[in-house]
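Other chains of the complex are left out, but the ones given are in their true place.
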Amino acid sequence: MTSVELDFDTVGHAVQTPDEEQPYAELGLQQDEYQRIRQILGRRPTQSELAMYSIMWSEHCSYKSSKIHLKQFVEKKPASDRMLAGIGENAGVIAITDKLAVTFKVESHNHPSYVEPYQGAATGVGGIVRDILAMGARPLAVMDPLRFGAADHPDTARVLPGVVAGVGGYGNCLGLPNIGGEVVFDPSYQGNPLVNALCVGVLPADRLQRKEADGPGNIVVLMGAKTGRDGIGGVSVLASATFDEGSEQRRPSVQVGDPFTEKLLIESCLELYNSDLIVGVQDLGGAGLTCALTETSASAGTGMDIQLETVPLREPSMTPHEILASESQERMLLVVEPAKLNAVLGIAQLWGVLATPIGVVTAPEPGEAAGRLRITWRGETVVDVPPGSLVDDGPVYARPLKEPNDLPLLQADRAETLPKPATGDDLRATVLRMVGSPNLCDKSWVTEQYDRYVLGNTVLAQPEDAGLIRLDESTGLGVAISLDGNSRYARLDPYAGAQLALAEAYRNVAVTGADPVAVTNCLNFGSPEDPAVMWQFAEAVRGLADGCLELGIPVTGGNVSFYNQTGAAAIHPTPIVGVLGVHQDVTQRVPMGFSNAGDVLFVLGE
Amino acid sequence: MARVVVDVMLKPEILDPQGQAVANALPRLGVSDVASVRIGRRVEIDFSGEADLDRAKEIADKLLANPVIEDYTVRVEQ
Amino acid sequence: MKIGVVTFPGSLDDGDAARAARFGGAEAVRLWHADPDLHGVDAVVLPGGFSYGDYLRCGAIARFAPVMEAITKAAGDGLPVLGICNGFQILCEAHLLPGALTRNQHLHFRNRDQRLKIENTQTAWTRDFAESQEIVIPVKNGEGCYVGSPELLDSLEANGQIVARYVGENPNGSMRDIAAVRNEAGNVVGIMPHPEHAIDLLTGPSTDGLGFFTSVLKAYAAATVPAAYAPAAVPGVGHAPETDEEVEA
């Protein structure tokens, strides 16, 4: 092979040049991680392979610091016969009736939203909606728990309006009602606001989609937007590193969302599901094509042959590793039987969505347990890897844990020692100050920018404690969802703080008249390399897992966001907990306002 | 009165959904010889006195363009 | 009576409009943007949403859809047409209604329950209301600010073409608080707020929106509109989406 003439790195070239220096450290890989890659491949990785490993083994994709803690959600999972898909899937799926299922999940898009508030928040919504879509569900509604720095800080004036407009711009244009969320101000988020987004969707239980790329000979189809240079390195760089002065150069990692294309993608996918035309489906989010190709093949134990030059590009000059790393939005990967390919392409065309066959599923070599992912570029092999090594064999760390030094002090500063309002006037002044405070004041400036009516099934939305969506007009069946988190409690006691968030969301759902059945969560923390942060994380996970066991509802999925800090200062630990409940008849919902004069008031509990 | 024009366009590598939507609609108007359409903002700043390019640049930097995703040019209108 | 509801790529409230038509007592027929055949409907609703992403100007691209050609022709023959929100924008872009809709003056998308006053009941879509009746229906838009030259606005006032006005706070800066207008004949109406989201108390702030749909039924029953508008059959029938999704418990 005369790869010297090529302007890209190939497997052949890698074999011939074992000692070539590679920029693994700049890509966020440790020396020992790089050595493991060489070991797995039996040679140095190509440039494309190195990019793929660096993304897939990043904190964001591999959960290398959180994995050993998150497994408690499985180990302590209460018995539930409702769970059709759980942790490990794009989103958890819960059976609501014999025939109907619901899926929901919350994810973070914190760092991109600080860099470019509108697009960061917009693409956060777009990403979580594709997760829900990938399970086979029609997305029904979104929610957005948000955290900002001090309300009167000038940078909050830059970030907040952009984030709110972005959440609204994308969700409104997709036609998904926004049924709740949070807006909380605290100085700990000054340089690192939190933008979490939840989506809930509904599906007939027998329409549940799988991501497995089963069936050698099946065609791999990329559907949706063209691939561009946007977001390259977004996952590994923006989400898996501390956010500091260096972030200036990271700016190009930000992506622009196109909700119109996503809307068409939703409609075409649903039509494909309904017509039973596909074998597998996976959304492209963080880590783009790399993640979708490796996860779908690894989970099936198959391999793939991909011709990368068939990927439709926005910029023809893109290189193989850029195409593999691109985080261009609004794309889905499909696995299709050859006989059904034309029907699939026809449906895409009907909706005006691009769909392109880019390769085939392959069987493992004789004697091998799993297949290989081979990617060619203009006839040369640029990637030849066992896909499982990227997905499952990433590093796992048991990071050191240490209770924060200041915790005893903080805990000693009891609320009981604070002066209490003594007179009626004091009390009045205190109440006025509280209702006028940014965290308690009316949030309609935000919520009025969101469409809550679209789809015609919103029974409860802002400012109710929980959102309530009707699923069935004839029976009144519906689901209620609430998201909660209180980082000041979690800072004082992460174990109890996570449980308090869970309990609050649980109560919020219950008071609508719904029966709580499932939990999702987004764990927003500082750097996992800081033992104090890691301790907070471990405690929060333990608290949440114990709380869910106690309440008898399983965690069905979620997301971890680390490195939320400015310099050495981490945000308050912010576990956001979402609870979903089933409402048998939404016409009997209980809104939070007083309904009738003369009704009797009770206080339940202590 | 003097006018400075600031043209703000998305950086070439950034997706432009607006331009794309227009480009996709052209065939329905019977137009087939257009390779691409990009849409940005044209901002006309009228100074009460003389045109102040530096001022306009500063305004563009701070207010009109987001350097993360957009480029801009500033010029005095003839 | 059959009410057609058009789905453009990016239409969002099409399912809700069809539901409202049914609540009002009509049969809802889904029409597809690429299909110029109106399938014998007796009235058409252009629903809310973001057709083609609303990326250039709201409604600017949708008006070139094949179905719009048929609707324009039928509207000229008296077919009742209601454009809601994005549908209103499309009707203005298609010159079936006067004026234009521009960015909300406060520059934000705004969703709230809005009080309106019905100013004209001489239309196919408002005859079931009382003159000056006040109603509450949701408004939700980013570009709902109605504008026109002073001469145009004066002539609209003089001809009774202003169908509804905002009462209380004007949600988008519309000139003369205009929320809805009609063409001269009164068969084509555009309204910025959403009657289809106010058809029952479970999901809407009122049931006031139903009046638009019962009005057109009455107009139909009174035979003030031509019976089933049937254009010559067009080859290459398109495809209407199944948006009333069949997820049964």
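Going in written order, the chains are labelled A, B and C, and every chain counts its residues from 1.
In this text, contacts are C-beta pairs under 8 Å (C-beta built on N, C-alpha and C of every residue); 3 or more make two chains touch, one makes a residue touch a chain.
Please read these numbers as outputs of a predicted model, since none were measured by experiment.
What you see is one copy per chain type; the file as a whole holds them as A x1, B x2, C x1.
Just so we're on the same page, only the chains that are shown with their structure count from here on.
As a whole-number value, the distance joining the C-alpha centres of subunit B and subunit C reads 34 Å. With each centre defined as the average position of its C-alpha atoms, the distance from subunit A to subunit C rounds to 37 Å.
Shared contact sites, meaning residues of subunit A that touch two or more other chains, fall at 258, 260-261, 352. Each of residues 17, 20-21 in subunit B touches at least two other chains.
Across the interface of their complex, subunit A is touched by residues 9-10, 12-13, 15-16, 19, 48-50, 52-55, 108-112, 138, 140, 142, 194, 196-197, 202-204, 239, 241-242, 245, 247-249 of subunit C. Looking at the complex, you find that subunit B touches subunit C at residues 17-18, 20-22, 25, 28-29, 39. Taken in their complex, subunit B has these residues touching subunit A: 10-17, 20-21, 24, 66-69.
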